[in-house]
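My questions all concern the structure below.
A protein chain is absent from this complex, but the other protein chains hold their places.
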Amino acid sequence: MKRQIPTLITLVAGLFCLIGFFVPHPAIRTLYDDIQQWVIVIVGATYVLGVANLLRINLGQMSARARDWPFKVVLLVGLIGTTAIGFSEGTHYLDPTSRFTWIYNTFYSSMSSTMFSLLAFFIASAAFRAFRIRSFEALLLAIAAFILMIGRVPIGNAIHPAIPAAADWLMEVPQNAAKRGILIGAALGVVATGIRLILGMERTYGGRGAGGTS
Amino acid sequence: MSPGLSSLKQLDRRWIFLAVALLVVIPLAVGIHIAPVAPSPRTRGFYDAIEKVPSGSTVLLAGDYDPSTVAENYPMHLAAARHLMSRDVKIIGLALYPGGPPLTDQVLRLAAAEYGKKEGIDYVNLGYKAGNELVMSQMGSSIPRTFPVDRRGVPVDQIPVMHGVQNYANFPLLVSISAGYPGTKEWVQQVVSRYHLPMVAGVTAVSAPEYYPYLQTGQLRGLLGGMAGGAEYEVLVKHPALATRGMDAQSLAHVFIALMILLGNLAFLGEDRSRRR
Amino acid sequence: MVGTRFPGVLAASLLAALVATAVAVRAAAAFPLLAENTPNDRGQSVSLSWTSPTPPPARWILLRRQSGGAFAPIDTLEGTVHSFTDESEDKKGVQDGVAYQYQLLADPPNPALNSDVSSAATPGPEWVDTAKMNVLVVLLLFFAVLFYYINQAHRGVRWKFRTIPGLIAIEEAIGRATEMGKGVLYIPGVQDIDDIQTIASMIILANVARMTAKYETRLSVPTNAPAVYTVADEVVKSSYQDVGRADAYQTDMVRYVTTEQFAYVAAVNGMMLRERPAANLLLGAFFAESLLLAETGHSIGAIQIAGTANVHQMPFLVVACDYTLIGEEYFAASALLSNEALLLGSLKAADVVKLIMIVLILCGCLLMSFGHPLVAEWFATQ
Partner (left out) sequence: MHVSASPGVWIAALLTLGIFSFLYKDNPVYKFCEHLFVGVSAGYWVVLTYYSSIKPNLIDPLFGVPFAMDRHLLLVIPLVLSLFLFSRFFPRGDWLSRWSIAIILGVYPALRITGFAQGDLVQQIGGSILPFWVPGHPMTSLNNVLLVGGLLATLVFFFFSTEHKGAVGGIARVGVFFLMVSFGASYGYTVMARVSLLIGRVMFLLDTWLGVVRF
């Protein structure tokens, strides 16, 4: 009994939303909109659940004096402090002068942008240590990378306007052809996996994660 | 193989890190001007699409990025807000990235100060909403129902710029500033393909190649790719700022990395001839 | 009307005169005004379209009446506009099932520029959105092919698929690691267990674990999500049992390291530098960290085989690894290894649809070259 109901919910909600896409009639579209509005709220709740999980795991590790537990304390202070200040300011939490916005600018914004900027260093060292041109395919990759890297910055245009032109052509024709092949292949994969998920044929292990930056 | 090249193999990568740091810090501190920024056709498409928006109409500006890609997305976002406001176009801003709302706030406030626009009358920040593509799909049915209040908690029916705004039919253009998921791809799939809303996008360089097929089919009318795209757009908007200033360091770093690839292959030339792919 | 100094009554009478002249001067050089029920919508909406005479007046006053009723102005439009949708969310707008007629009056008044009275249009909802027929047909075709082949596969039909060089490379790499008496490092990507790429990675891990069990090669699997740890540990344990080497299985083979992206990379790079595995298998969903892992793996001279569907990471993996499974090749590899009816049926169905697409695009282009864009038009959404 516990196993069938979730599969039934997925089946009904999934098929209904699939049909709802093609039917503008209010008899269907009104409930279609309702279901999607509900899931917006439930997805919001899964984010809160995720953070609650993080809180539980770190509290456990801290009390059990697991490895690196002092750093877990830092994490918990950051988590509970930010949450408390945020809720204390009510709907003004994101006003330009609020303490929550100060935390956002000082801690979240600064560290988040620095984390990704580390990659500039690693790309340079990997270019030297791990960019082996040992086949014709790798050579093609390297040539395209050169044209793009030099063509997309002002220095390329200064050296010779043909470089940015070559970069544009390379992006609009060969790159487009291959990317479109990948897009179509991926689309077939998503549609196949999607319908298998809705019909309960796919084996899944858990809930849906949030978005992310590649 | 000459000893000089083989000793390169043991080069500690932290020397490379130091070189990258210097190549970025020096041009920024000194501000040398290596080469002018030349706008590309894609950037002109972005500019022209906004030029075609009738003044007085309202445009949707989605700032779907967070601080991790501020260096690439923020300059485009600010330049687009300035461009729209300079043409007296009202802006409805939102962000489907959790880290987005404060950035949308800063952009709209900064541009509004320069063009004398007032929050609520000329622009509004609807803030964040969980649900990724679901939010985009539901805005097609009803924006007031999906965003009952703006970022400040003010009900939208009390906000003048939101009067008469029901769904995508009210907008002549959608401007998407995007870093990943959810972003430009989802706006194209869920909105442009379904409601035929003209759209332009300013995206991070990592994701730019993926959107060229959309440019070719006309699903996207214009595309800004990375900081270079932002700089080209800043030149067209005649407001060179953040992105333009970074171009010198960008050029030098790219040349350096290209050299690293060449040097790397020379140094390891003999080494793995045996292990073909 | 613009706030004139005269009281409202004068403005109303001016308007009445306008309406009267419009009706009286029927035969003036008017232009047709098309009114129709807005297609593919939820009803309560009429779409108007017209080609205004040149030069168009400064503004249009739009009049509406229910059949038999009197015309009344409902909106003022810019002169340059040539289409309008009469709908409103609150109940005051046009109602379904009632016939309406429209007329455009030039403002400033100029009877010669007024439009004809439009034919009657009755708003109403539609059951099917005709603009999305091509999407429906494509989906139904794909579902039909998909379920046909999944059904065939369930009935035991097996098809011959091409060999995937990446899979052979994995076996060779494990064999080489065994000869050198070194270990194998298996990194299942950085997404949680609900990601399709992580599930595919678990299938490949099962096969890799069977090989390392047989050859008694050291295997370590660092994961970055608790859920992935529990599933991977289960997969490795049952693989060792399948091959009858339950004794060779150790609990520390699969480890949960941390969830944060860069901390995970630092920990895994540390493992590589300490344990010096002979084979690195990076199979799953990777983001910006694929570059760092592949670089360290390359620096310790390990044979590296990578596979992911995140195409934006392909450039780094192709240049740093000995072999890469590109996008769909990665999913095909896991389908072939799983030998599951569901995955093999889907793989075969995707191939058949790709074949149909290749033929379709070729015919479409040839027809287009001879001037018949019918295929392209059918695919272009209206």
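The chains carry the letters A, B and C, assigned in the order they are written, with residues numbered from 1 in each.
Everything that follows uses one rule, which is that contacts are C-beta pairs under 8 Å (C-beta built on N, C-alpha and C of every residue); 3 or more make two chains touch, one makes a residue touch a chain.
Small disclaimer: the values here were computed from a predicted structure and weren't measured.
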Q.
Among the chains present in the display, which ones are touched by the chain that isn't there?
A. A, B, C
Q. In the complete assembly, which of B:72, B:105 or B:119 touches the absent chain?
A. B:72
Q.
If I consider the whole complex, including the chain that's not displayed, which of C:139, C:300 or C:342 touches that chain?
A. C:139
**Q.** Touch residues of chain A, complete complex, unshown partner
**A.** 2, 5-7, 9-18, 21, 30, 34-56, 68, 71-72, 74-83, 86-87, 91, 93-94, 100, 102-123, 127, 137-138, 140-149, 151-153, 167, 169-188, 190-191, 193-195, 197-198, 204, 206-208
Q. Considering the entire assembly, which residues of chain C contact the chain that has been omitted?
A. 132, 134-135, 138-139, 142, 159-164, 260, 262-263, 266, 270, 311-312, 314-316, 318-319, 326-329, 332, 347-348, 351, 354-355, 357-358, 360-362, 364-366, 368-369, 373, 375-376, 379-381
Q. In the complete complex, which positions of chain B touch the hidden chain?
A. 14, 17, 20-21, 24-25, 28-29, 31, 68-72, 98-99, 101, 127-131, 133-134, 137, 146-149, 151, 153, 185-186, 188-190, 192-194, 204-206, 208-209, 213-214, 216-219, 225-228, 241-242, 245-246, 249-250, 253-254, 257
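FYI, only the chains that are shown with their structure count from here on.
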Q: Name the graph shape formed by the protein chains and their touching pairs; answer line, ring, star, complete or other.
A: complete
Q: Tally the contacting C-beta pairs at the B-C interface and at the A-C interface, and name the larger one.
A: A-C
**Q.** CA centroid of chain B to CA centroid of chain C, Å
**A.** 21
Q: Pull out every residue in chain A that's touching 2 or more other chains.
A: 29, 115-116, 123, 125, 129-133, 137-138, 142, 145, 179, 212-214
Q: Could you list which residues of chain C touch at least two other chains?
A: 132, 311-312
Q | Touch list for chain B against partner chain C, complex | A | 142, 166, 169, 193-194, 196, 206-207, 210, 275, 277
Q. In the complex formed with chain A, which residues of chain C make contact?
A. 40-43, 125-129, 132, 135-136, 139, 142-143, 146, 150, 191-196, 199, 226-227, 231, 261-262, 287-288, 291-292, 294-295, 298-299, 309-313, 315-316, 318-320, 327-328, 331, 342, 346, 349-350, 353-354, 357
**Q.** Residues of chain A touching chain C in the complex
**A.** 21-26, 29, 57, 115-116, 118-119, 122-123, 125-126, 129-133, 137-138, 141-142, 145, 179, 182, 184-186, 188-189, 191-193, 195-196, 201-209, 212-214
